[in-house]
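Missing here is one protein chain; the remaining ones are kept as they sit in the complex.
After this line comes subunit A, so read on.
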Amino acid sequence: MKILQLVLLGVSLGSIYSLIALGFVVIYKGTKVINLAHGSVLLAGAYAVAVLSPHTGFLPAVALGAVASALCAVVIQRLVAAMRTQNHLVLTILTIGVDILLATELSRRIGSRVLTMGDPWGGRRVEILGTVLPQARIAATVVGILFIALFFLVFRRTDFGVRMRASADDPRTAALMGIDQRKVALTSWAIGGALACVAGVFLAGFPNPGLDHTSGLIALNAIPAIIIGGLDSTEGAVLGGLIVGVTQTLVDGNASSLHFLGEGFGTVAPYVVMLLILLWRPSGLMGSKELNRV
């Protein structure tokens, strides 16, 4: 039963990583920039939720926080777009600078406090399939799966999704079809930002004590996830997020028998998986292999 419990906890953590990874990939596909400030965007959104939730209640606070982090991402996108270089590597490095700025300001505001989200789940536990799970983790799984399903529904089934995917495939030709590439860029960053906020709310929830100034660093766990899944694959982001979540939980759960590897191997394990997968499949599990007929 212990294994089942760990896997369920891993899926819960993984679905949160999936949301973060999905944000990375949407932004990458929309603008070919890897937003390394994503952790700070997440922190900004979760901070907004923590500040607002005592006044507005939990759900409105999450909605407003998602808007706040979407706006934050849009501002970064405008900054990136204003640069007189088109070099995506340079622009990606630029986001590191933005990340440091944002993270510093948010750390100053949060200080040494640990902020709570005001979520209704608390530390209650529920029994499922003979295992006992914290309610907060079940909520994370459900909400994560809901958002992922909604995302794929919109991207696969609507004309909006067709325009976004066409632009990711070939921006110049998409522009020729009259698809405004500036709008595509803004929308993809806004979606990425909003997803980060939702993920941030659950990262700060139980069993973590709350939001502190280092919470943004957890977003870094999504980086092995997107590499494992394939940088340009939304399905890959979800798969990668789940793999990272389950790996981490399994390793942490068996820490006593893995003691010979040293303390904190759970943090390292996703990167080991990433390396192994890169040796086997250089473009990730679901990344595109440039299948094109001339």
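One rule holds for everything that comes next: contacts are C-beta pairs under 8 Å (C-beta built on N, C-alpha and C of every residue); 3 or more make two chains touch, one makes a residue touch a chain; residues count from 1.
Simple rule for what comes next: contacts and distances are computed from a predicted model.
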The chain not rendered here carries, per UniProt and among "ABC transporter ATP-binding protein", "Carbon-monoxide dehydrogenase (Acceptor)", "RNA polymerase sigma-70 factor (ECF subfamily)" or "ABC-type multidrug transport system, ATPase component", the name "ABC transporter ATP-binding protein"
Can you work out which residue in A:Ile34, A:Ala48, A:Ala139 or A:Ala174 touches the chain that's missing from view?
A:Ala174
Of the residues listed, A:His88, A:Arg125 or A:Arg165, which one is in contact with the missing chain?
A:Arg165
On subunit A, residues whose C-beta touches the chain left out of the figure
159, 162-163, 165-166, 169-180, 288, 291-294
